[in-house]
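One structure, as structure tokens, below. Some questions next.
Every protein chain but one is kept in place in this view of the complex.
And now, chain A:
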Amino acid sequence: MSYLEYTVKTTPSGWRKVLHLNWPLILLLSAVAGVGFLMLYSVAGGSLQPWAEPQMKRYGMGLAAMFVVAMVPIWLWRNLSVLAYLISLTLLVAVELFGAIGMGAQRWIDLGFMRLQPSELMKVALVMVLAAYYDWLPLRKTSSPIWVILPLLLILGPTALTLVQPDLGTALLLMTGGGLMMFLAGVHWAYFAVVLSAGAGTVWAVFESRGTPWQLLKDYQFRRIDTFLDPSTDPLGAGYHITQAKIAMGSGGWTGRGFMQGTQSRLNFLPEKHTDFIFNTLAEEFGFVGGISLLALYVLVLIFCIAAALQNRDRFSSLLTLGVGLTFFLYFAVNMSMVMGLAPVVGVPLPLVSYGGSAMLVLMIAFGLVQSAHIHRPR
């Protein structure tokens, strides 16, 4: 734990910090959000209501939150990491308990202006606590078994809590994100090799068990897998959504059918067109050119995160920045795979574009942390 690692004297202070913000990153994020406004305007049939305007307001709020978070020195955030993790964990447990008892099947906390999902908070808190943990842990102990178990517990706790909600998508994101944080921190590759091969073995065993007396999944679960692998086997049931989503994307062609001219989304063939499947509207109306441009923006955000992390000699800051970039990447990669039919539909929004408050606010706070790390990096 070393405050002294930061050379406070060379760190900008006061309003000068604004000049040292990672402005290109802010511009990229705003561009992505702008694409979101445009698409929300389009899917509402050319109207700011009911989605585009609230989304703009939320983005404004998110931007403000980002600035506030960025102004606070990163070492303060590091010291608050464990607290943030504990608060998130408590909220997750609370929502699980009270959601089950008193509030119906509610999985969120009403803040008045928005609904906060503790599982969203946890995505950032987990990145923070793991970064802080590996900052605190001497480098040589990183791969020793006892010190590998602790972060595993940190990851599996919230994963299990979100899994029972049930929110398979978020649970998978938490687990993958946490695991990759451990990889970034330098945990020996052999651990990952073992886990990966064990996972592959399990999948193999599950498929091999089909139709045998020791079948590991129920028949209906296998049928769900079948539907994912070939949606056309169930065109009117579960496969309907993904089939329509693929039609929307594919029919866009090179340059798309024109702004607000996408028949699949305008005529409601496309499901969840303002949340999970908003990318298909973009791909339908602006075609391959539009889709690849948004993908490029996302990749640029990721590259700027990695670059910022590599510039930063502080271990906590690097890990945090890489972790936020990773979380961002997982969001858009899983969502896009899902809407292109490469992954099962698990309900992961497209970051900063899909309509939704909690995910956006949490993401902006996370980028605030990245900005703080950038401003207060050792020089």
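In this section, a residue touches a chain if its C-beta (ideal position, glycine included) is under 8 Å from a C-beta of that chain, and two chains touch if they have at least 3 such contacts; residues count from 1.
Please note the rule applied: contacts and distances are computed from a predicted model.
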Complex member absent from the view - protein name from UniProt, among "Hemin transport system permease protein HmuU", "Peptidoglycan glycosyltransferase", "sn-glycerol-3-phosphate-binding periplasmic protein UgpB" or "Iron uptake protein": "Peptidoglycan glycosyltransferase"
From A:Ala33, A:Met66 or A:Leu302, residue that would touch the chain that is not displayed: A:Leu302
Residue among A:Asn22, A:Gln264 or A:Ser358 touching the omitted chain: A:Gln264
Among A:Leu322, A:Val345 or A:Ala366, the residue in touch with the chain that has been omitted: A:Leu322
Selected from A:Pro73, A:Pro151 or A:Gly287 as touching the chain missing from the view: A:Gly287
Residue ranges of chain A at the interface with the undisplayed chain: 1-2, 4-5, 138-139, 180, 183-186, 244, 246-254, 263-264, 267-269, 283, 287-288, 291-292, 295, 298-299, 302-303, 306, 309-310, 313, 315, 318-319, 322, 326, 329, 333, 336-337, 340, 342
